[in-house]
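Apart from one protein chain that is not included, each protein chain of the complex appears where it belongs.
Presenting chain A:
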Amino acid sequence: MGAVLAAALGASLAGCSSTGGLRAEQERAAKAAGGKAAVNTPRWTFAMVTHSGDGDTFWDIVQNGAQQAAVKDNIKFVYGHDKEAQRQSQLVQSYIDQKVDGLIVSLAKPNAMKDVVAKARKAGIPVITVNSGAEESKAFGALSHIGQDETVAGEAVGEELNKRDRKKALCVLHEQGNVGHEQRCDGAEKTFKGDLQKLYVEGTNMPDVQSSIESKLQSDSAIDAVVTLGAPFAPTAVKAREQAGSKAEIDTFDLNAQVATGLKDGTLGFAVDQQPYLQGYEAIDLLWLYKYNSDVLGGGKPVLTGPQVITKKDAAALQEYTKRGTR
């Protein structure tokens, strides 16, 4: 094994790439703001529990936002996630048992979380909900909700499609049974003047996503817009469009480095961002404000972090931020 590694390292030194890679990134990297607390409040512990699956880009950015706010606010930040509602509520319970000073939860499956949020309130732990659960947040006794209204975001997409004079759009859902995904497509359908169709794909299997979009575009050449619901699926849709020889415009929800690049060079039309960084950052900040000053934002109404429609002209500025994982 050692010999293999040595050989591989030797080979890599011999076969260096003069373009791209870590070195290039380090060369262009401007160091982000240093990690120092800006306040001298006690070192409280805030926990965040989301319904994210493993390795989800979106929630990674939420977490980055929370972490940076935590550094600034002198907070100890802990994070747990599970896509199964039951295990998510168990995680919340374990943080209640640890007597954390504040809780941030996402309510993707509100009914499963209802009891545990009530328990947190009973234990005197302030709760802020993020991302999903705008409707239930107040009823469950949370201080505020920070997130995007999925229907509103979908409506923004429909309007943007009208503006771009599209007639027939395809909405690509990468998780069957995800309520938020349905709301996005339904929202788009509501405002879009043309015809909108849904396509379900296996989100964890990229070749399947590609070939499904490809076959849809082949079977219906009238489709002139494809809307993906997650950033990683937009470049895949671009490949499918090329393979199918279609002229459809590819648009997407959410943002990442590849999407920013695609917007910049024109292979993508527009992206609707709900600014996940804000959801993490604001949640920590608002909990801190509540502990420090009893401040509450939103007055029981959700605080919206999106939708922000991003097009070619914004892409260049955002590219750098997507690379460091905060947009």
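Everything that follows uses one rule, which is that contacts are C-beta pairs under 8 Å (C-beta built on N, C-alpha and C of every residue); 3 or more make two chains touch, one makes a residue touch a chain; residues count from 1.
Basically, contacts and distances are computed from a predicted model.
Enquirer: UniProt name of the unshown chain, from "Putative polar amino acid ABC transporter, inner membrane subunit", "Lactate utilization protein B", "Xylose transport system permease protein XylH" or "Cytochrome P450"?
Expert: "Xylose transport system permease protein XylH"
Enquirer: Which residue, A:S17, A:T41 or A:N162, contacts the hidden chain when the whole complex is considered?
Expert: The single option touching the absent chain is A:S17.
Enquirer: Of the residues A:Y200, A:Y290 or A:Y321, which one touches the chain left out of the display?
Expert: A:Y200
Enquirer: Of the listed residues A:S106, A:T129, A:S144 or A:N256, which contacts the missing chain in the full complex?
Expert: A:N256
Enquirer: Mind pulling the chain A residues that touch the left-out chain?
Expert: 1, 4, 8-9, 11-13, 15-25, 53-57, 60, 176, 198-200, 204-208, 210-212, 214-216, 218-220, 232, 235-236, 239, 243-245, 256-258, 261, 323, 325
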